[in-house]
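Note that one protein chain is taken out, while the other chains of the complex remain in position.
Think of it as A, B and C in the order they're written, each chain with its own count starting at 1.
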Amino acid sequence: MSAVVIGPDDFDAAAQCAALEAMGGGAVATFTGIVRGDNGLIALQLDHYPAMTKAQVERIVAQAQARWPLLGVRVIHRVGRLEPGARIVFVGTASRHRTAALESCAFLIDWLKSHAPFWKQEHFADGSTRWVEARVEDDARAAAWNDQATSGN
Amino acid sequence: MSAVVIGPDDFDAAAQCAALEAMGGGAVATFTGIVRGDNGLIALQLDHYPAMTKAQVERIVAQAQARWPLLGVRVIHRVGRLEPGARIVFVGTASRHRTAALESCAFLIDWLKSHAPFWKQEHFADGSTRWVEARVEDDARAAAWNDQATSGN
Amino acid sequence: MAELSILYFAWVREMIGRDEDMVAPPPGASVADVIALLAARGGGYAQAMARPEKLRAALDQNFVALDTPIGNARELALFPPVTGG
Partner (left out) sequence: MAELSILYFAWVREMIGRDEDMVAPPPGASVADVIALLAARGGGYAQAMARPEKLRAALDQNFVALDTPIGNARELALFPPVTGG
């Protein structure tokens, strides 16, 4: 099972968790992102840069592996049209250490938000569409991981 | 489905995740703790204080709900004899906000470690047993959440 | 005088070899005073209570510091620092 999957298909989160739990660590942390049906949203369309996406996500995974003692990492990011309730992204980490699993999971989702070439377009019931704008907080959260590394925390 | 389950039985992590994903938030974070088979360990025996355990865990869950905007919380903690590879604990949180889901999940597992009346005894292949000692780091991690609340971070 | 149930957990229970006891602490006694009374019984009690700083306590199912007065509590639990999660 590859550590990184980018594609249109839904995934079996339970199978992902089972694989991470079987890695012999004591700790598995996961994050799952789901399409919210707010304000009449009927679908998200996820665009990406195919030639770059997988390599870039694998680079982010390698950074997490260099920083925390991880036994396993799974990142799944879907693309294409996704309706409310659909999973968009899954990040799972396994480690011997609770803090390593929790922190690396948070790091990975923060970095995916700000460093992976995906773009979300909202489609509404009235036929209108809107490209989601990047949030300053997302960049700030990702940058905070760098500050931590620099200050040795 | 109750937010807090304390008992000997294994649980269906996938069903827990599915319930959290169905709550309409965009973000689900989970932590699963698993028995490690280190150093000839053949089982963990989990002792607890039955009259106090569930109320105390529910108190910790209420603190998380007061602190973060959560749509749902699930905490499952097993007791009794658990062999390597078995799940010990599951914490899952659902929120509209990624950081709320991630932080509350980390808070809950940190607080369970230091504020819920469970005790682990290790059983080894040679017949010896050993009560696990509390780790100073666990208390420090739990205390750090208080410091954050005080300083307004 | 009110009877107080005392519950033991983890290695405290193992050393004493009992799950619980009933005692009648003197008026004004603190948790630490009850620990000292139990230690005076010798044997496993003395062993389990030898180092109070290794013990934690709950009164009527709420964690308390060892200098807390027993007051009208009905149940005192004595145990090592918790190790769940």
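Heads up, the rule we're going with is that contacts are C-beta pairs under 8 Å (C-beta built on N, C-alpha and C of every residue); 3 or more make two chains touch, one makes a residue touch a chain.
All values derive from a computational prediction rather than experimental measurement.
*Asks:* The chain left out here touches which displayed chains?
*Replies:* A
*Asks:* Using the definition of touch stated at the top, determine which of A:Val4, A:Val28, A:Leu46 or A:Val73 touches the missing chain.
*Replies:* Reading the full complex, the residue touching the unseen chain is A:Leu46.
*Asks:* Write down which of A:Gln63, A:Thr99 or A:Ser114 is the residue touching the left-out chain.
*Replies:* Reading the full complex, the residue touching the unseen chain is A:Ser114.
*Asks:* Please output the residues of chain A touching the missing chain, sorted low to high.
*Replies:* Interface residues of chain A facing the absent chain: 33, 46-49, 51-52, 55-56, 77, 88-89, 109-110, 112-121, 131-134, 138-139.
Everything below uses one rule, namely that only the chains that are shown with their structure count from here on.
*Asks:* Taking each chain's centre as the mean of its C-alpha atoms, which one lies nearest the mean of all protein C-alpha atoms here?
*Replies:* Located nearest the centre of all protein C-alpha atoms is chain B.
*Asks:* Could you work out how far the Cα centre of chain A sits from that of chain B, in whole Å?
*Replies:* 23
*Asks:* Using mean CA coordinates as chain centres, what's the chain B-chain C distance in Å?
*Replies:* 26
*Asks:* For chain B, what residues touch not just one other chain but two or more?
*Replies:* In chain B, 33, 109, 113 touch at least two other chains.
*Asks:* List, in ascending order, every residue of chain C touching at least 2 other chains.
*Replies:* In chain C, the residues touching two or more other chains are 85.
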